[in-house]
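Here the complex is missing a single protein chain, while all its other protein chains stay put.
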């Protein structure tokens, strides 16, 4: 399912390129392939003969760049870009990235995917020393730290700054003469490097953006790496050796595009395997299998294949639903008005349906989809979730900050089944998830972060620890009642 | 595939409702479900206590109604609406429908899906008598004919006017006290009636719009019918008995949404059957089957099931591609830049792929998709088209007016295979198409218009006959050379 | 004072040119000089190699043509344009002029300043014969009448049509090969012809527009004339000989720009003479004379000069007041908040002030200005109006349709003085007005229409007669009470 429906949001997609004509257009095209990672803001900074120019605004990429000239005006040979879903940082233009910084003698622009866990304490400390922040975004901290660093050169300053910030982050930094890319020590977020036919390097969140711009995949950026690209080529460095891969498992489950590969694993195929394992763990006595479009279709195919059941188009999603300002009233909604999803009566009528969804956050949409199928005549609906129950918040870049928002943190599986009015309900186990993704690494959980499922965070929580403890205590108290 | 890619465009979707609060919002929601039928203009006319108010503009529905108030301002209990792809009538606001007409003592608004074949001669005749046309659209003729009719009441005037116009048309007419819906004598375009829980009647192009607004399907409007809905209920009348069903087969093949039913036949299921029959008629020695998203997925599933091959996600379509002002340059395009479709390497690499598409018009995209799959590593690509070769123009509402635009009118199947660089190419036969749709009627071709495939038009061509003859002669001459 | 403040509005300014490069830009510049004649809509139709293209919209010229390209896109050698204040015809885009008409084989566009008195009955008659009107504007009638005329050529058709319409009108008509200009038989509205250095002819409402475009004044169009301009030059014809000049005296009093000449009389100079005669008829015991900016300054100078008193800047008008969306609340207004006019304390404090205004319509602003001066410390305010009391409606193109709106129709001069809280109040006599303007003609009232002052309309009122009788009866009854 798509972000407007599921209340689970990735904060960002990032894209950068150095050394190719029409860099802003290429960045637009790359970001267009990453639009699923953020729909609330977008921006591009171009390097025009050493001068940085930024255009950014609210909404989809097509809202911000709303005429053919909008990109053509950003002439230059290098660029970075960003699509954004807001987590930290409220709804101000100043928070839309790339964040541009103009000094008397130089310029910077920053784009960031992730969430810093010690942003609040760094900001407080620096403001006490006279610093002025442009934005309310955690991203800006890195710029202040770079400028305050006493290291002798920019490479050293950037490294020093990266060692101070904590959490999940993939950063792009562009200056008049170079492009940096940096990944946090756990590699929570994906970041890949590719190369255009003309030799120019591209760095971006997902391989689907490499494909979109015609770039060849070169390598996945590793935890703790600092990449520098300039007119002399590419340099790979480590700003820290204290690293351990724990990439966000939700990238495989829901966020990433099915055609992307992450650390060599194709996302669609991983999802198909999740679906297949789900069929083994949570079989159902049914006639057909259908998925919630679009993100659950791969898992549904895998389930159908493994279960030996027909894979069907039981639900249709309106292709134009990315933007509408007009919503049904509550009254209309109750009368069955639905602008985004429709059940295909001719397919589901009289059938026992396995409905595969990728994950459940608040559970509000699950209930609506089950109803949609039953109203269309489904004989029974067996809801199968191709991931484990989401029970803990994430502090590394996914927009769930309180367990209280998560239905699985508050209810048993049987309670959820009743709430959704499903005939049966089953989730994938954490072990099967790890096996389905199957990263080639010896890191714990085979390199996956599964903290939202088991609560075992791979790093300290810093500024969030108190809030987390309070949240857990409340949850515990609620369950006692 | 979607209209931006395939140069094959339906002109319109229409929606009307009488006797329910918030009629404009409901019409918006209905049109939103019909947006696939026209993306270049949209409008709504509301009846506010007997006064008609119209808002219309260029672009998607969300462009025209670009704020929550845009619909809220159209307060009233009845409304008609229109989404438009332009055929006849150039790019002027005056041509966006509904067309509003204000007389000293009354008002009308018209919305129309289809194409009139005698519009030019009617207009010339009326202008010679002093008539002034607002628009360059063929739709307006009906209004003039109604006003010039000497029949004693409006019912009679509308019927008289409907008997003068020729071609394919589904019309909605709203006045201060009623809503008319009329279908041409061949029923070239779909038109259905439904009913809301509160009893109000809805009339619209496809059943998917009924589902979207929570209305129950009542009946398909029949060729030659004139429906009247007012505060006393619904009246079904015939303005002519000289009728014979020949609904556009492209509605089943490509235009209509998979969740719609037309004359009782579910579109997705019909497409699945086309795919299955295609597998029998045009088998291929392959490993996987994949469809061109979104319109060919049903046929691809049917092909895979019938062929006993795995159905796979070999191509991914960018969900945000409905609107972008920025395009790759020709240079970038040649470097493999693609903003709308991506091949999933992890799926197709090394595989012999059956690629199912619903139809081929100009053939330009077919070539690009075959290349996309081969670049992603497909061992071979067997292109299968779930409809017969398009060889003749349409004059009843599809935007193909010259055979010279159609690749299949100009090339043999083997020539096309070479042009597309496919390893093999096969089309569905006309007979199988008719069997797959399988309408319950004794009309010729089981009620389907297949003139684009066989050139046998079910009506005279009137104003288009000369142009058609010239076009065919040119084609013939070209082949002789 | 300016139209936003005084509720007295001219409907239109018109401008046309034939045979010069960049005709739309010239028309824009001409209309810009006529903007004071209408601020609610504007449009330009250009003739591009025989094809007519129209751009029109709501608001000021600068709102409609809101980018440098807006005019550049209208490429062509001939054009007509219009600025509009709405009288007849409600607030619809369709009513913004020029009104474009597209026939199968030809095109027209019409621009009109004035008001037809038999528009309603013509429309009713034509609609009964099947005619469809685009707009609710009275302007459109002429087009229908031209098309319905049986005269053998266009010249004859236009003349026939002009003889059917009644009231005040200056019309411009552009076609693929000519430009017509026509004036009503009374010449209610001004219309002049000029010539550019390159020989091209210009026709427009006021000579200030000729000056703005660098054209030399040639002649005033006479009542009943039909001018034709085409590639062969200019032709002057009469469509009727039953004419008698009675140009609207409000053009001299208030509407026209001070730098314009009408029938050889400079408007500023005429106003100065009105002021001078007012000083003789209505002297005042005072220290200084000040005018209400901007339209009353000429009369105030004349008054000061004749009275031998210093002319002073006692009031200042905000230069930016043409457009603001933000208004003071009623509460703020009562606290003395004023966004448009300020009194200059340093000038008026302790002084006995003669305040000259050009005319009084509803009287609401007069009261406010007297208060403004007194709050600024004026010892006394002697209000002098450089025109007679407005007591009757106008049906020839000024937006006063009911005597009940006119304070002077409802109150004696002493009552008005008390309402305005002025220390004295005096108006100019009708005789002095006629003498001050002093047109060189033997027509009654020396060619001026003074019907708003004396109720003697120079033509029948046609469709308005009943309404006028009712209005006068009400007024009479109100006075009886």
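Order of writing sets the chain letters: A, B and C. Residues in each chain are counted from 1.
Basically, a residue touches a chain if its C-beta (ideal position, glycine included) is under 8 Å from a C-beta of that chain, and two chains touch if they have at least 3 such contacts.
Please read these numbers as outputs of a predicted model, since none were measured by experiment.
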* **Chains in view that touch the one left out, judged over the entire complex** => A, C
* Asked: Which is it among C:26, C:204, C:248 or C:369 that touches the chain not included here?
  -> C:26
* **Candidate in contact with the missing chain, chosen from C:164, C:234 or C:313** => C:313
* To do: Can you work out which residue in C:347, C:383 or C:475 touches the chain that's missing from view?
  => C:347
* **Among A:120, A:379 or A:430, the residue in touch with the chain that has been omitted** => A:120
* Structure fact -> Touch with the missing chain holds, among C:78, C:208 or C:221, for C:208
* **Interface with the undisplayed chain - residues on subunit A** => 93, 101-105, 120, 123-124, 127, 129-134, 136, 143-144, 147-148
* To do: Can you list, in ascending order, the subunit C residues touching the missing chain?
  => 2, 22, 25-26, 28-29, 32-33, 35-36, 60-62, 65-68, 70-71, 196-197, 208, 211-214, 257-259, 261, 266, 268-269, 294, 297-298, 301, 305, 310-313, 316, 318-320, 322-329, 332, 335-339, 342-347
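In the analysis below, only the chains that are shown with their structure count from here on.
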* To do: Determine the shape of the graph in which chains are vertices and touching pairs are edges (line, ring, star, complete, other).
  => line
* Which chain would you call central, comparing Cα centres to the global Cα centre? -> B
* **Centre-to-centre distance between subunit B and subunit A (centres being mean Cα positions), rounded to whole Å** => 37
* Just curious, how far off is subunit C from subunit B if you go by their C-alpha centres, in Å? -> 51
* To do: Could you tell me the distance, in whole angstrom, between the mean C-alpha positions of subunit A and subunit C?
  => 63
